[in-house]
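Moving on to chain A:
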Amino acid sequence: MMLKRCLPHPLLSLALLVVWVLLVNEISAGAVVFGAILAIAIPLISSNFWPARPKVGNAYAICEYGLIVLWDILVANVVVAGLILFRKTESLESKSVVVPLDLTSPEAITTLAGTITMTPGTVTIDLSADAKSLLVHCLHAPDPQGVVDDIKTRYEGRLKEIFE
Partner candidate 1 sequence: MPFIAEIVISVLIVIGGIFLLVGSFGMIKLRELLPRLHAPTKATTVGVGAILIASMLFFWIERGHFTIHELLITLFLFLTAPITANLIAKAYLLRHVDPHKDLPESGRDEGWATFDPVGPDGYDPSEEYKPDEK
Partner candidate 2 sequence: MEFLVASSIGLLTMCGTYMLLRGRTFPVVIGLAMLSYAVNVFLFAMGRLTIDMPPILRDGVTEYTDPLPQALVLTAIVISFGMTALIVVLSIRAYLEIGNDHVDGRPEGAPSEAGDKN
Partner candidate 3 sequence: MGHWIVVPILLPAVMAALIVLAVRHDIVLQRIFSITATVALVAVTLSLVIFANNNNPEMYALGDWPAPFGIVIVLDRLSAMMIFLTSILGLGVILFASSEWDKRGQHFHALFQFQLMGVNGAFLTGDVFNLFVFFEVLLIASYGLMLHGAGAERLKAGMQYIVINLTGSSLFLVGVGMIYAVTGTLNMADLAVQVPLVAAGDAALLRAGALILLLVFCVKAALVPVHFWLPGTYANAPAPVAALFAIMTKVGAYSILRVYSLGFGENAGDMAWLAQPYILPAAIVTLAIGMIGVLAAKRLNGLIAFSVIGSMGTLLISIALFTPESISAGLYYLLHSTFAGAALFLIGDLVASRRGQYGDHLNTAPVFHQSGLLAVLFFIAAIAMAGMPPLSGFIGKLLILDAARDSAFGVWIWAVILVTSLMGIVGFGRAGSVLFWKSASAEGVIEVEGANWPVLPIIAACGMLGALVVLTVFAAPITDYLQGTAAQLFDTTDYIRAVLGEIPATQPGQ
């Protein structure tokens, strides 16, 4: 109980500790101790702004998801750069597609939407008012349904695992 009061968001505290170490740019005892103090203090100070404790799944899933996204970013970047540089703009088949969602946690939806945007070629441009589907704009999507399926299988499934 005591622990819960002192560490309302353990994962956040961990993240903060990491960020602190990144900030001071050195991995030393002093940095870690001070970082730990801050990592406990700041969530306490700002706990008002974190009304609920979001559920976050296992570390393995997170790592896997991160690596997949990174790879996708790299590949898609090259593809899209090619589109921009070498395709005539008229020949681009830009369109908006709808991605219906199974996710319900706002954190998960936001992560998915963010992933979609960060992987080049697709941008999340809106949510439905009840947050049950995403509106995604594709730069060049001859096969819109393929994009939707890709998103749902590659990202949404894994996020569901992590967040819910």
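Criterion applied: all candidates are chains of the complex that A comes from, given by their letters.
The rule we apply is simple: a residue touches a chain if its C-beta (ideal position, glycine included) is under 8 Å from a C-beta of that chain, and two chains touch if they have at least 3 such contacts; residues count from 1.
Bear in mind the structure is a predicted one, so any value in this text is a computation, not a measurement.
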TODO: Scan 1, 2 or 3 and return whichever one touches chain A in the complex.
DONE: 1
- [ ] Using the touch rule from the top, collect the residues of chain A that touch candidate 1 in their complex.
- [x] 19, 21-23, 25, 73-74, 77, 80-81, 84-85, 89, 92, 94, 96-98, 100, 113-118, 120-133, 135, 137, 139
